[in-house]
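All protein chains but one are shown at their positions in the complex.
Let's look at chain A:
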């Protein structure tokens, strides 16, 4: 049957277009306009051309923050994805344990980001925090406000605590959708636990895993609130990620031009990575079907 082409249907997406225009396109256009100008307030602007872009792209501060962000995202994914799969595989599939596990897994996701930051900021303190006090009583001179490695470990453990549940829940959704017939066939064939995982569970989880990786990557690449509350970007600049650096530049220093240029570069990196992930996901879907 020949496909019907009806361009009147485009009018149905008009409300969404208007909404996106006001919430995303117009602010983005304004940021582009700011990125080529300088301002000292009072709605007065001075042409700067591409100076801010050159300044940002040749600034070690920007590249350091970008590398920190990429390393942080890589570490987060390397921990959260395998851990999430492991927990999902070990969660009960039937019985009263299912709702208990699901609620426990959902709890960290329900806590606002700044509250998570505050919890871990207090938890890690040497004087009043349980973690800080416990580690120091074991003879480990843990202090996330002074030691770079400790600050990184705290921020990573906090993110793992906050977001592994998301990977768990997505993987669990993929696992419970596998029909029992697959497992029965594997048992008849005498398949090992690893073979069942490798040839049944992992392929069935592939789509949700890709979504989990995409969500966790994007979120960790744009992380701001939790590390800002816990470490404030320190000690020094050791946990200053791109978003923290951007806020410091735009609000702390009121350098709106360089901050706008940095925003556009940051946006383009995220757009590129999203496109790569989206392409990988849609190609994977196409291959499966």
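The rule is short, and it goes like this: a contact is a pair of C-beta atoms (placed from the backbone, for glycine too) under 8 Å apart; a residue touches a chain by one contact, two chains touch by 3 or more; residues count from 1.
In this section, contacts and distances are computed from a predicted model.
Asker: When you check the chain that is not on display against UniProt, which of "Ferritin-like domain-containing protein", "Predicted Zn-dependent peptidase", "Small integral membrane protein" or "Dihydroxyacetone kinase, C-terminal domain" does it turn out to be?
Answerer: Per the UniProt record, that chain is "Small integral membrane protein".
Asker: Who touches the missing chain here, A:13, A:29, A:115 or A:173?
Answerer: Checking each option in A:13, A:29, A:115 or A:173, the one touching the absent chain turns out to be A:29.
Asker: For the full complex, which residue in A:39, A:118, A:148 or A:237 touches the chain that was left out?
Answerer: Answering carefully, the residue with contact to the hidden chain is A:39.
Asker: So one chain is hidden, and I want to know which residue out of A:49, A:112 or A:179 touches that hidden chain in the complete assembly.
Answerer: A:49
Asker: Using the document's contact rule, name the residues of chain A that touch the chain not shown here.
Answerer: Residue positions of chain A that touch the missing chain: 5, 7, 26, 29-30, 32-34, 36-37, 39, 43, 45, 47, 49-51, 53-54, 57-58, 265, 268, 271-272, 275, 279, 283, 286.
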